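Input: one structure, supplied below.
Only one protein chain is missing from this complex, and each of the others stays in its spot.
Now for chain A:
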């Protein structure tokens, strides 16, 4: 059985590649109807071709998994999720009183697609930065003689298979006339892989607590846009919602006893995300943005009246950091760990007598002490087998002393990643002018055209840009409005991070991207995600008047 399917595969691959070559060299056939010339897949696959067939999908669609990874439940569970999405509307049943006779005829012939074949080559389900997310997808009519008809996804890893399933689900649409699920423009040949390995979304559970259910809704919606890193900014000055077993008073800094996450909750979030191919990158932001730590351990403050940054002069501070990182290491398997390091105002250090004395004793200026703090925290993270990520201020202030493994997280503006990669550091792009979702005045097209490789031409330097991240800071985002603030703009960035640069950077995006983004936003709505209208002047504004989802 297994061998046989492997054989099919090589055939599948050859066919897809040949088909793509033919179609790409002859350029995409452009129909006069603008809508039809676009592929309503978001983000746009690396390579694809389509035809003119319409295929029906059996509501009793079966899954057949093969390859070394066929025993992994990640694919099976994902298939069940997508099946529920694809068959959201009740499909015309055998017993229903239908007036749609055409469909009856089709029924008697059976459906074009009865089985989704998924081939996963590897049984390694470790999810890490750079995991192979590529896949090929073929949806074609089985002409009887072919061994590769119907729908087939082939991937090296389960995570590639997940991306293929998402794409497959976007090809399926409910047809209201026949009451059936159809794939238009078949045969589809798709060969796809992400442009960047790191495609992130930041959430902030310190400014507003987000219930576990809501975080899971966000993760689910990320998977629809093929984002793959949830950057969890857990703690900040306002609240400390996470349990840290070694220092059990830390979460006394939570807003209330109900607004907390247990270690098990965090595990649950990580595992929920993994089932969807999404890594969770935890952040413990030090030494600034940490006032809430002192609610449980006031010693961490320079003084009760001057509470931030964390007291650099005490060993206790680093003991606590080390213990937090030890506890978190057991929860977060992702190799990247975010240590923050942004917006550090060192006034409390120079104005608090015992810290000031310590600075003098160690012959450090406040600025040097900031560097000392960050580097010491980095060492702790590295000792726990983590790769540190730091906000760009650390790079801007003392680049040459940063650990060479550091990933620099840009946010303040443009031009930072070029500098970071020139010095050999890896970089994540989050230019606040475009990719801060709490900046409500940035329209979709500015999010879409922001380019992580801007100003970086050397290919070896380009490779140091891991990707980018959109940031949903939580000052004015809670359960009631977070999804509508994230979407649809996060999707614009998601395509930038996934799709080939050439494919999405030329031409008039109002014609090539906007209708597809409209479509994707409505798709999110259909899946129950509160994505806001695309065209409003400010993000998350209500629709300005009655109208179709597809034009608002």
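The rule we apply is simple: contacts are C-beta pairs under 8 Å (C-beta built on N, C-alpha and C of every residue); 3 or more make two chains touch, one makes a residue touch a chain; residues count from 1.
Throughout what follows, contacts and distances are computed from a predicted model.
With the options "Mevalonate kinase", "Isopropylmalate dehydrogenase-like domain-containing protein", "COQ6 monooxygenase" or "Beta-hexosaminidase 3" in hand, the undepicted chain maps to the protein name "Beta-hexosaminidase 3" (source: UniProt).
Per the touch definition above, the residue from A:36, A:76, A:368 or A:481 contacting the chain not shown is A:481. From the options A:83, A:276, A:307 or A:540, the residue with contact to the chain not on display is A:540. Contact between chain A and the unshown chain involves residues 88-90, 92, 96, 99, 173-174, 176, 179, 206-209, 211-214, 217, 238-239, 243, 255-262, 264-265, 267-268, 474-481, 483-484, 522, 525-533, 540, 542-550, 552.
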